[in-house]
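Missing here is one protein chain; the remaining ones are kept as they sit in the complex.
Per-chain numbering from 1; labels A and B assigned in written order.
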Amino acid sequence: MVSYRSMEKVQRVLLYIVVIVLGFLFIFPFLWMALSSLKTSKEVLAIPIRFFPTVWNWQSYVNVFTMFPDFNFPRFILNSFIVTGTAVLLCLFFSATAGYGFAKYRFKGNNLLFTIVLATIMITFEAIIVPLYILVRQLGMNNTYWGLIIPESLTAFGVFMMRQFFYALPDDFLESARIDGANEYVIFARIGIPMAKTALLALVIFHAQWVWNLLLWPMILISNPNLRVLPQGIALFKGGYNTPYPEQLAVSVIACLPLVLLYIFLSKYFVQGITMTGLKG
Amino acid sequence: MAKKVLLIVLVVLLAVSFTVAAQKKDYVHYHWTETNYDVVNKKSADAFMAKNPNVRVVVLYLPDGDRVNIIRTVLAGGGQIDSFALNNGESAEFLEAGYMVPLDPKGFGKAAVKDVVDMWTPGAINTCGGVWDGVYYGVPFELSDYVAWINVAFMKEAGMNPATDKPKTWDDFVAVGKKLMKVQGGTTVRNGFMCNSKQAVFNFLVQMNMMHQLGLDWGAEKGLIASMDKPDVLARGLRTYTDFVVKHKIWDPALADDDRSGFGTGKSAMFLTGGTWYWGVADYWKMPRNNIEPFPYPRFKDGKDIGGAGYGYCLYVSKFAKDPTLGFQFLDAMASVPNEFIKFGYHQPRVKLSNGAPGLDAKLAAASIPYYDTVFKGELAKTAVWLSSTKGNQVTNMVWDAISRVIYEGDKVEDSVKMLQADIKGLYQ
Partner (left out) sequence: MRKASYSVTGLQRYGYVFILPTLVFFTIFLIYPMFSAFRFSFFEWNLLKPKVFIGLQNFLKMVQDPRVLNSFVRTLHFSGISVAAINIVAFVFALVFSSRLLGWKNFWQSLIFLPVVLSVVAVGVVWEFMYQSTGLIPVLLRKIVGMSPPWLTNTKAAPYAMINVYVWKSVGYYMVIYIAGLLDVPSSFYEAARIDGAGFWGQLWYITIPSLKNTIALAVVSCVIFTFGQFAIQFVITKGGPSRSTEIMAILIYRQAFELSKFGYSAAISVLFFLTMMVFSLIQLRLFKSGAVGA
């Protein structure tokens, strides 16, 4: 009879092998992208395929910032930060307030209104893009940051998530604060929000990655090159006849970095946050 | 503490967004992007702004494939668009809807429209799609045609003589393709010929060219509709094209999806959708110019003597421009440097500039474009006319569907033709 200890050892080794292989498979495309950004144009398309560049062409990263006068990538990156940052904050605001309202108060139409809000998840963006553009233009918001930010800050999923969270939160805290004479807004801001911190952080990752990578809406709304966001920059980077592949891959790598960093920074809150929203049920 | 930081960040973001968004542009022009030309266009725009200090010009360089859709959306949504570029396959839809302003001679410093038209080669504005209902709208920006290209280095490798062995008929084309393709371990690693395997328009243009050569008039709506009553001819044209993939296997669409980079990187030995500008593209891919040569489109042995598709771009002033005369001045400025563009093989049919100076220098053209006199000029006189229709986009997609059904789904050519007939007839009823 094999001892429990050594069986565990074998299991552990097998587990690590599986985990390493899976991990490698999953990040492989990203690695390939990063390596290819350091190749020359011809090498990227070469047959047979090569993984490692023969010459490490760091020039592509420099080119991204210097060679294309119409593609002001630092500006695009700044714009992406502005739009994503504000949209995420707005999203937190909408989700937290609405989630709190739906969860903590019993009023007529609560269920109905919540169902309506939830139903908006099913509205595909492509279907409303034309009426949305016309509307935004009528409001004078085309080619503005707010024209991008406001539609991109709306997600019913966030409302759903925060409602789940606040629903699971026991009412005792609120009760005692009410007895102490605090008004509802203060209770929300000083008690509800801090308790929801991890859930909100989970929502941040979820929404930030959607807004940061969004392409379709900016492409239609923004024609002023000073307001372009990064995915737009990458997509437009495809020339009419030549795609500068190394540079495009380089800027793609750059585009992925902020979110990767954000995730690394927030990852420990992510699992916690989902747990606390009772998302897992 | 964290809350204070958050508040400050929020305020800063808001402040930045307001101040930065406050910039206003006075004039917006929609164009397509191509690295070498963007530089020339930028210089023209800057020079124009220097001459007109009270005007701020923004030129938007968009990917060619998205340009039309973006222009259409902005025009319909009423965004700011003062002028834009369209090719002759695209313009009909917009001209019919009345979105452009007719040519204003004042913008060129001339007295009559005729004086403006005379500044370009005869018929240029028409070929470039800038005429509608007898009225001139467009400022020609490029006039070009597709010729066939072949990699002569590969030819020599296969023991062929570039001077005599270039294909003259479509049958030759197939034979040469078979000799030049390369297969390794059961996979094609070099196509004898390839076209773009994802985009409709390039396939449409080659197919359209074949139909013209077989006597069908695909240059006008009437001719297109009439051709639907000749399924045998349609089938012959469709079969000739799709057999490259299905029967002769000189084209494996899975090898690469873009023909321009494919040819430029040696993944294909021949290609059919390149104009004079392709020299610039070849330079980009570091394909030595000596390795490739253009030649006239193959013909059908019993078909018409028609070359590749002719196309041109025109610049238009939009009806939303606040100052149309200024618009034409700007477009004139953009279209006044043909000798800069020709260095990249980009051909503009400008004969005279508005100030009387000569336009495109013929000697410079011949010198900058290898084979200009021997191949391009001759073919330019025999181009296949690109369909001019307000529903051109849909026709392009229907033809590509017909081709796709055969090469990707294995449909029989006759069945695919039947569906195409139904589609086109349904479109124009």
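One rule holds for everything that comes next: contacts are C-beta pairs under 8 Å (C-beta built on N, C-alpha and C of every residue); 3 or more make two chains touch, one makes a residue touch a chain.
Source: prediction; values computed, not measured.
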Which displayed chains make contact with the chain that has been left out? A, B
Which of these touches the unseen chain: A:M33, A:L78 or A:I191? A:M33
Just to verify: which one of A:L78, A:A182, A:M195 or A:L259 makes contact with the chain not shown? A:L259
Answer key for B:P140, B:G237, B:P253 or B:P370 versus the chain not shown reads B:P253
Residues belonging to chain A that touch the chain removed from view: 8, 11-12, 15-16, 18-19, 22-24, 26-27, 29-30, 32-33, 36, 44, 47-49, 93-95, 97-98, 100-102, 104-107, 110-111, 113-132, 134-135, 150-151, 153-154, 156-157, 159, 164, 167, 171, 178, 184, 188, 205, 209, 212-213, 215-216, 231, 234-235, 245, 248-249, 252-253, 255-256, 259-260, 262-264, 267-268, 270-271, 274-275, 279-281
When the complex is taken as a whole, what residues of chain B touch the one chain not shown? 69, 72-73, 75-76, 93-94, 96-97, 99, 185-189, 197-199, 252-257, 393-394, 397, 401, 404-405, 407-409
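Here is the rule we use: only the chains that are shown with their structure count from here on.
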Where the CA atoms of chain A average out and where those of chain B average out, how many Å apart are those spots? 37
Under the touch definition given earlier, write down the residues of chain B that touch chain A in their complex. 9-10, 13-14, 16-17, 20-21, 23, 25, 28, 30, 32-35, 38-39, 42, 58, 60-64, 66, 70, 73-74, 76-81, 189, 256, 258, 260-261, 265, 267, 277-278, 280-281, 284-286
In the complex, chain A residues that touch chain B: 41-42, 45-47, 68-70, 82, 85-86, 89, 130, 133-134, 137, 142-146, 149, 219-220, 223-227, 235-236, 238-244
